[in-house]
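Before I ask anything, here is the structure I am working with.
With one protein chain withheld, the remaining protein chains of the complex are depicted in position.
We call the chains A, B and C, going by the order they appear; numbering starts again at 1 in every chain.
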Amino acid sequence: MNQNPTPQTGHDTGDYVTVNIGPSHPAMHGTLRVVALTDGESLKKVDPEIGYLHRGVEKLGESLTYHQFIPITDRLNYCSAIPNNVSYEMAVEKLMGVEVPEKAQLIRVIMMELARIADHQVCIGILGVDLGAFTPFFYLIIQREEIYEIFEWFNGARLTNTFGRIGGVDADLPDDFEQRWEELKPNVRKANDETEKLLTHNRIWMDRTIGVSAFSAEDALNWGFTGPCLRACGVKRDLRIDEPYCMYDKFKFEVPVGKNGDVFDRYIVRMIEMEESLKIIDQAYKLYKEMPADAPLMARVPKVIKPPAGEVYSALESPNGELGFFVKSDGSAKPYRIRIRPPCFMIYQAFPELVEGELIADLVACLSSLNVIAGELDR
Amino acid sequence: MDLKKRVEQCLGPDNLVVSMIECQGDLSVEVPKRSVVDVMRLLRDTPDLGFNFLSDLFGVDNLDLNKPKKKPTKKTEEGAETEEEPEEKGPFPPRYEVVYLLLCLERNERLQVKVRVEESDMEVDTLTPVWKAANWPEREVFDMFGIRFKGHPNLKRLLMWDDFPAHPLRKDYPLEGQGEERHLIYDD
Amino acid sequence: MAIDAYNGGGWIATKLEWLINWGRKRSPWPLPYGTACCGIEMMCALAAGYDMARFGAERPSFSPRQADVLIQAGTITLKMAPAFKRIYDQMAEPRCVISMGACACSGGVFRTYSTLQGIDKLVPVDIYIPGCPPRPEALLQALLMFIEKTEKSQPITHKKHSDLLVGT
Partner (left out) sequence: MDDWLIAIIKVVGIWVWVLLIAVVMTWVERRGAALIQDRPGPNRAGPFGLFQPLADGIKLFTKEEIIPTNAQKLLYIMGPLLFSLPAFSAYAVVPFGDKIILGGKEIILQVSDVNVGFLYILAIGSMGVYGVILGGWGSNNKYSILGGLRSTAQMVSYEVPLGLALLGIVFVYGTFSLRDISLAQQGTFLGFLPNWGIFKQPLGFILFIVAAYAEANRVPFDLPEAESEIVSGYHTEYGSMRLGLYLFGEYVNLVTISGIIVALYFGSWHMPYIDLGAYLGPISWGIVSFCIFFLKVSFFLWMFVWVRWTLPRFRYDQVMGLGWRGLIPLALFNIFITALFIQLTV
């Protein structure tokens, strides 16, 4: 890997030209930076640099109480805040040994799957934009707004939801959820159909994505891939099935698996996952309706949360992959150490291996298909 | 056979287990620092363990835990406050620890492996030959705690800029920083 | 010069100014510098539901030379600060900076070692949008404020555009 000299900005070495891509570059999603050594259009060496959105979240967590940290988790993967909240809450609940009531778990499932749809919609939309197809992005965003409306009307915020509390959720689903959901469901499907029509069987799209930055399952596991990127490589791993949490073992859904681990597979896996999420929400809502109306939403937790000293790791399947929280407590009201295991972090470090030898245009396609969210990458 | 026994069986004969703690079902094993790579290879390759996936790697600074705790002043029945004697200080445990989170994909078991790092010898063997996934997390640990990884292919700062003077996640580093400034000079 | 003769509210100067201001206010091409959460909301504002393009804020250009309005949506860290400053310096006058979101305005919840506590420490900010993140409507409101400000500017009778934007 180190045959070529490390690229540095501003210095061109021999036959190669160093191109500094980012951090303010349309394809770099604001905060990523790639220094690429190029031979014409093809990439000889790629050196990703991160940390442009390092906000010291882990350090911040040590100075806040357990509840105060929940809003900070919103700002990790800002495309879908709810899985972040739930993952953190689950970690603290595990540390305290608290069992969350079933109804609260179902509400969490419903909201998390909605967030998954929203996240995939953004990912696919941006992938389209980066490959030059602008229109699907707009179609997807329109439907995404409707999901936001549900979030907003449930949590009070569109993006940074601060959903749930440690030990359960703070509020029940409002009465007209069913109506809203029935309105939303066909619209999401419609937007997906339109996207499929515009992209999936489009010859140019296929040329641009099939076989681009393909990755083998073995490599993917070695690099610590999780989530859709791993499944695209052909590994059937989904924490929702393998290590069920939040009653996920009660739902029937398929886990889509790709073959080559290329951009197209990642795209298709995400498309199918959206459809599966719709099914999960249907089943979860059915279970939810069977619950008595006055079933508890919160477990018995003290007002000031002081977990016993100890350390736990708890993870869930966020839209990007395994999102885990390691919480270490020293018995006080503030966590001693919070470590966030972001899925992007592990995936993005394999980026040089994914794109070296390909063209600049492929770098863009690959990066968007990995769905790297700087907020959780840099924390 | 439960995980704890299997891990003991695997690592026990070579005296590779320093201690084992279980917290809410999470098993964590502390291993000696010098043999961390061997332990990882053993854990990965032993058939009935098969921890073939490195889920995460990070550091913890135990400075505040090692401090002798101030006992809360107790009011005696007479009302007079009596300061209790500080506890007998034992030898301080090493300040830092590096935690590896392993995962067995076949059995969906998780294991935490810990290495304790003395302040006087801040060097751990790198895990990159075993799992490529250890690359950036090790750089992050270096960035945030200053723990060096011997043999790492590209050990430089990951999240902070290159000439950042401190290691922010250390407990003695204030949250709002020590007034580090970024010079806004263009770099060419 | 003829224009000087009419200085201070002369007919030619004011009408020309009106025309220039009209062009400027109706065509604020944005440079979307979305770094964090606010970037997603900015995307929503650009997209179909809210559609900033109605106000002419179309053709998001990532080249600072071509942009009129720098929308800083999201946190600027100390590591990012030089890059951000450079982007601003490369923009051509008249330029306007919209600081979108609590992080950009003041650092927000991230009062930490690595976060810049407000981009106004680096560049002059014309419009602040509070919120974490602000709703897309707030960004549209900021565009309307940009229009108001532009209407008040005097590009001919005063040389520098940015002098006027501050404090109007």
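Worth pointing out:
By definition in this document, a residue touches a chain if its C-beta (ideal position, glycine included) is under 8 Å from a C-beta of that chain, and two chains touch if they have at least 3 such contacts.
What you see is a predicted model; the values in this text were computed from it and never measured.
The shown chains contacted by the absent chain are A, C, with contact judged over the whole complex.
Note on the undisplayed chain: of the listed residues A:138, A:181 or A:285, the one touching it is A:138. Screening A:41, A:99, A:218 or A:254 against the full complex identifies A:41 as the residue touching the chain left out. Touching the omitted chain from chain C are residues 19-20, 22-27, 47-48, 51, 53-56, 58, 61-63, 65-66, 68, 90, 92-94, 155.
The set of chain A residues touching the chain not shown comprises 17, 19-20, 25-27, 40-41, 128-135, 138-139, 142, 198-199, 202, 204-205, 207-208, 359-362, 364.
Just so we're on the same page, only the chains that are shown with their structure count from here on.
Spacing of chain A relative to chain B, judged by their CA centroids, is 26 angstrom. Centroids built from CA atoms put chain C at 45 Å from chain B. Mean C-alpha positions place chain A and chain C at a centre distance of 31 Å.
Touching of two or more other chains is recorded for residues 159-161, 168, 173, 175, 187 of chain B. Multi-chain contact residues of chain C (touching two or more other chains) are listed as 79, 111-114.
Interface of chain C with chain A (complex): residues 33-37, 39-41, 43-44, 47-49, 62, 74-75, 77, 79-80, 83-84, 87, 109-115, 132-133, 135. Residue ranges on chain B touching chain A, taken from their complex, read 23-26, 28, 52-56, 58, 60-61, 64-65, 99, 101, 105, 108, 110, 112, 131-133, 135-137, 144, 153, 157-161, 168-169, 173, 175, 187-188.
Considering their complex, residues 78-79, 81-82, 85-86, 111-114, 122 of chain C touch chain B.
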